[in-house]
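Only one protein chain is missing from this complex, and each of the others stays in its spot.
Right after this comes chain A.
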Amino acid sequence: MATGVKPRVKVPGSASAGEVITIKTLISHPMESGQRKDSDGNKIPRSIINRFTCDFNGQNVIDVTLEPAISTNPYVEFQATVPETGEFQFKWYDDDGSVYEDNKPITVG
């Protein structure tokens, strides 16, 4: 179980219709790979975020499968097209079943 998980997302507040914007996301998470050992030589069990998705008004932008080889505090940067005013939904799926969510509105003007 990971504690202190906090998503951070950077999305511009406004855009013109059809504009391609860059989105940067970061979530604080240890991403325990399952390869490390503690001081007694026992394996530390794997605990990672295994999937990240971004949707805009219900339409998919990107769906990423993450493996233990992704660094601590997984950072993903990608680009999205903004056809209309709406909201980006970000979801991170943890190994333990929890889902962390964040939403960012964007206005087209």
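Everything that follows uses one rule, which is that a residue touches a chain if its C-beta (ideal position, glycine included) is under 8 Å from a C-beta of that chain, and two chains touch if they have at least 3 such contacts; residues count from 1.
In this text, contacts and distances are computed from a predicted model.
Not shown: a single chain whose UniProt protein name, out of "Heme exporter protein B", "Histidine kinase-like ATPase domain-containing protein", "Phenylacetic acid degradation protein" or "Sulfur-oxidizing protein SoxY", is "Sulfur-oxidizing protein SoxY". The chain that is not drawn here is touched, among residues A:3, A:16 or A:71, by A:71.
Summarising the interface, chain A meets the missing chain with residues 20-22, 33, 35-37, 55-56, 59-72, 74-81, 83.
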